[in-house]
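Here the complex is missing a single protein chain, while all its other protein chains stay put.
Per-chain residue numbering starts at 1, and chain names A and B are given in the order in which the chains are listed.
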Amino acid sequence: MWVERLAFIVGSDSFEKLMMSIILARTGTAMDVETHLFFTFWGLNLLRKGGADKAKLSMPPLLRNLATWMIKRKMMKTGFKKPSEMLKELVETGKVHLHACSTTMELFGLTRDDLIPEVEDIVGAATFLDIAADADKVLVLA
Amino acid sequence: MWVERLAFIVGSDSFEKLMMSIILARTGTAMDVETHLFFTFWGLNLLRKGGADKAKLSMPPLLRNLATWMIKRKMMKTGFKKPSEMLKELVETGKVHLHACSTTMELFGLTRDDLIPEVEDIVGAATFLDIAADADKVLVLA
Partner (left out) sequence: MWVERLAFIVGSDSFEKLMMSIILARTGTAMDVETHLFFTFWGLNLLRKGGADKAKLSMPPLLRNLATWMIKRKMMKTGFKKPSEMLKELVETGKVHLHACSTTMELFGLTRDDLIPEVEDIVGAATFLDIAADADKVLVLA
């Protein structure tokens, strides 16, 4: 058996959930897997202009900024780029698709202009269920 | 391919996980999808009488009450009902099934009377694995 299509629900804007999404999607592209990421609730913050690069580790406030800075520096040293650049590269492969949740857009009062250009479309839960139906595995990162 | 049956593990009592469960299940009912929700650990709080309507956003304590109140007000304005009413309506469609985790019931010292009447049964992990086996997709909201 092989995976041809993955679907993720990204419901958190934490740095670790963002990195899990990026690393799994990127690994998928190298294995010819098509990945669909549906960003909802807090996850939608990652698609806002500048949002991905502001993501912080989910830790108590006092430690969060320092720990996030440390892990980002460490990741840069081991060859990772900035989250926004990694997202851009993923979309440019043509195998990774970023979807924004329409219900969350309305709740947060956001418009298309608030989102990075790499977002493919703004869709509702019904469209996501269609995408999920066609995926071999559906993972929730929330 | 199409989805006929979804299974969720709801392990959190946060407002956002509750809404993700409700919105996905509700969207499913309109597409003739049968959805099974297994509430475990903190998630079980959502099945306690009055529990779903008390769910709060997972945010730092100082902001949580205000932000939850704001998002609920916004949701009411865009046509959402109270969580308890939405759960009731979902179960009334006959397509959504609420299961309470028996291990958690015992750990928290709860009895059937503590739960809302919409709960279908109190089951263990083995029964959940059976339900999951028959589901096309299993999502964890925890």
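Just so we're on the same page, a residue touches a chain if its C-beta (ideal position, glycine included) is under 8 Å from a C-beta of that chain, and two chains touch if they have at least 3 such contacts.
Since the structure is predicted, the reported quantities are computational estimates derived from the model, not experimental observations.
**Q** Give me the chain A residues in contact with the hidden chain, please.
**A** Within chain A, the residues that touch the unshown chain are 1-3, 16-17, 19-20, 23-24, 26-28, 30-31, 33, 60, 71, 74-75, 78, 136-137, 139-141.
**Q** In the complete complex, which positions of chain B touch the hidden chain?
**A** Within chain B, the residues that touch the unshown chain are 9, 11, 40-42, 61, 103, 106-107, 124-126, 129, 132-135, 138, 140, 142.
Basically, only the chains that are shown with their structure count from here on.
**Q** Express in whole angstrom the distance between the two chain centres, defined as the mean CA positions of chain A and chain B.
**A** Between these chains, centre-to-centre, one finds 24 Å.
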